[in-house]
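Removed from the display is one protein chain of the complex; every other protein chain stays in position.
Just so it is clear, A and B label the chains in written order, and each chain counts residues from 1 on its own.
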Amino acid sequence: MGVQASVNAQFIKPAQNRQRDWLPYMLALPIIIYEGIFILIPIIQQFGSSFTSDIIGFGAAKGVGLANYERMLNDKFFWNSLRVTLGFMAATVIVAVGAGVLAAVLMNQRFRGRSIARAVMTLPWAFPDLPTVLVFYWILNPSFGIANVFIRFFMPWLTENPKWLLDINLAMPLVVAIASWKAFPFYGLVTLSVMQSIPQELYEAAKVDGANTRQAFRYITLPALLPIIMLSGILACIFAFRQFVLIFLATGGGPGRVTETLVISLYKTAFRSFDFSYGATIGVSGFVVVFVITLLFVYLQHRQEAEAAR
Amino acid sequence: MTDQNAPKKTNEKKNISRRDFLKITSTATAGAASAIVPKISFPAFLRQTKMELNFLTWFWTETGRNDAWRAMIQKFHDSQSDIHLNETGYGENNYFTQILIQAKSGRIDADLYTATPDVFLRLLADGHTIPLEDVVAQAGVTPVAAQDMLRKDGELHGLDIVTVRFGNLYNKALFDAAGLGEPTSIDEWVAGAQSLTQRPNQFGFFSPHIAAEPFTVWFILQQWAVLYDGVWAQGKTPLLTSDPVINAIKLFKTMYDTTMPQGTDFGTANQMFASSRIAQHLVVSPAVNQWKSLATDTELYDNLRSAQPFWPGGKAISRIHPVCVNANTDPEKQAAAKEFLAWLYTKENYQELLERCLDVVPAIEDGIRPEYHDSLKWVSGYDAATAITVPEVLGDFVLYNDELGQIVTPHLQEVLAGSKSAEDAMTEAQTEAEELAGRVFTS
Partner (left out) sequence: MSNQQAIATTASSPGILLLRWIRRIPLYVLVLLFCIITAFPIYWMVVSVIQPVEYSLNYPPPLYPLAVDLSPFREIFQAENNLGRIDYWIGNSIVLSSMTTLICLFLTVLGAYALAGKRWRGQGLFGLLLLMTQMLPEALIVIPLYATLDKLNLKNNLFVLALVDTAFILPICIWILKNVFDTIPNEMRDAAMVDGCTRMGVLWRIMLPISTPGLVAVGVVAFFHAWNEYLFAASLISNKEIYTAPVGLAAMISMVDTPIDRLMAGGLLFSIFPLIFYLLVQRYVVAGLTAGAVKG
């Protein structure tokens, strides 16, 4: 690169000793203001609303203290939706990130038609949410869906079509599958990009040392990928928590309440039962839970980075 | 810098239009304009420009009904040049979400809007409506007694523009082909529907059941308890474990298992009915107009019949859908909206609207022409049923219609999926409904 380390050292050291550097703050400020206007102020308003009783058809909002939170702690549906959310998050993280990593490994191989395969394998990322639900709903129609043809081909002993999204036991796995179908290409691309940045010399050196492909993967690729896998996990968690359109249109939280995540429950409470204050309570609480989980992830990631740096 | 200027500019614009209006009325300050509602109707000559009104409703996306309304509004536009109506709205499954976001933020974003009975009661309580007695007086008509549920302090706050009633609508050609007559009991109904089912080509029956259509599922399910002469709640007491409700859930399960195209959405099912692949629906009367418009088979409409009530008691839920004038819009616009409604509610225009919509339950005395009524082959079953209102079926839970629906429908899905018996599911639902009652009826 033609940069001398000595120049580098000369330049940086005095700069650090000088007065505080304002540039990062100037850069960050517009973003903080921007996010403040569109997200933080509204969320604070909602937080306030969780201490009121604010239901359409029952006059202006009244302060009720912690009553909503008390109700929530005794609300079995809240606990159910918390369980469902955590289950959905865990399952999508595993399936989507797992499929993404596998896809990245495949896309990183040299083979004929790789560029076409790469485009096709990542296509769902570009496929919008609404058409995704539409077409999966149609594929999985218990009466006319093409999925019945496939399942009967592989399981010819079935006497009747599965109920797919209407089946208590199948609904959640299917929703996870649909959400993962849509999400995995992103994690695949991110992982692939890191894979391609691993210096080829490392593999060559390993080969010289007598390592086989599997060992090279285990000792070179995987450690290099761990940070990106962790980050993908965090993002997958966040996106799974926020997932609305896919679940809402595919199952509406049903059958029963097996796919009723916190966001679905919040939406139903606020926009179908008109109980905005309790909806806000559910939303704020769910947010806190997920925030804690994410912090845990971030902490783990930091520790891991620190270890790697050592 | 420009950012700071932007909001100011819009405020100025708002003030100017308000100032124009204040010149005329001098009643309220801009801030209070939304709260105080003067009952002044403006002479047409005071208005310089054409008054634009936004009419918010799901009718624009309802096949058949949309054409009827567009024709009526065109007629209104032709009859005068001062007022012009614009269409705004959403499809039915999204409509209430949007109107409630708007109401919650303080103001429904329209001058005229339509509502269901239960949403109306909420909007009425929160002051989103204005009295429309003068409209009725100007139109010179007498509202039927059923409209009394739209009254507050004796004054009508909404005008019914479509009453829907449940009935068993069937395709007579398919019945004839199978050698079936109208059922005379629930058992016969079930057996008939089963004999009409030849999966996957033909289905004997359909009723919405997928979770992505929550409004529709609960709205139609309510009629099923009435089939056993039952109700879902009485006063503040939910009756979800009563025999009629349990029987209704079991009946639904039987029909679902043996006669319905499972997992099919209402839109596709309508399409299948229109192409004679579904034999019957337990459905409200406006479905006729949709199928008439959708059908490629011109004979389908001639073959539609509504069965004579074959269930004990012979009752059918009647639902009133009012049009309301927004309390939080400019008084001048309110006056114009009233003018339109007064025009619409005159006997001749109302009759025309009813006929164009293919509706059969009039909201005003003499609202339906006998010649029209007698020309309909499919109306006798709807006529023969005894009307029962939503408050009668849901008791005090009518204000918590959706909450009750959110308790019942997930349990219905469990029963349909076969994971719980009707008794167990409804016992749980009853407990949940009692908790709901304990929470909402105490204060």
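As a convention for this text, a contact is a pair of C-beta atoms (placed from the backbone, for glycine too) under 8 Å apart; a residue touches a chain by one contact, two chains touch by 3 or more.
Since this is a predicted model, take the numbers as computed values, not measurements.
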item: Selected from A:L192, A:M230 or A:V258 as touching the chain missing from the view; value: A:L192
item: Residue in contact with the excluded chain [from A:I39, A:L73, A:L158 or A:L296]; value: A:I39
item: Touching residues (missing chain, whole complex) on subunit A; value: 1-3, 5, 7-8, 11-12, 16, 20-21, 23-25, 27-28, 30-32, 34-35, 37-43, 45-46, 49, 102-103, 106, 109, 111, 115, 117-132, 134-136, 138-139, 143-146, 148-149, 181, 185, 189-190, 192-194, 196-199, 234-235, 238, 241-242, 244-245, 249, 262-263, 266-267, 270-271, 276, 279-280, 283-284, 286-287, 290-291, 294, 298
item: Residues belonging to subunit B that touch the chain removed from view; value: 7, 10, 13-14, 56, 60-63, 66, 70, 87-88, 90-95, 98, 101-102, 104-107, 109, 199-201, 216, 266-268, 270-272, 275, 277, 290, 294
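Basically, only the chains that are shown with their structure count from here on.
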item: Mean-CA-position distance for subunit B and subunit A (Å); value: 39
item: Subunit A residues within the subunit B interface of the complex; value: 56-59, 71, 137, 140-145, 163-168, 248-257, 260, 268, 271-274, 276
item: Subunit B residues within the subunit A interface of the complex; value: 96-97, 100-101, 103-104, 121-123, 125-126, 199-200, 209-214, 261-265, 399-400, 402-403, 406, 409-411, 413-414, 416-417, 419, 439
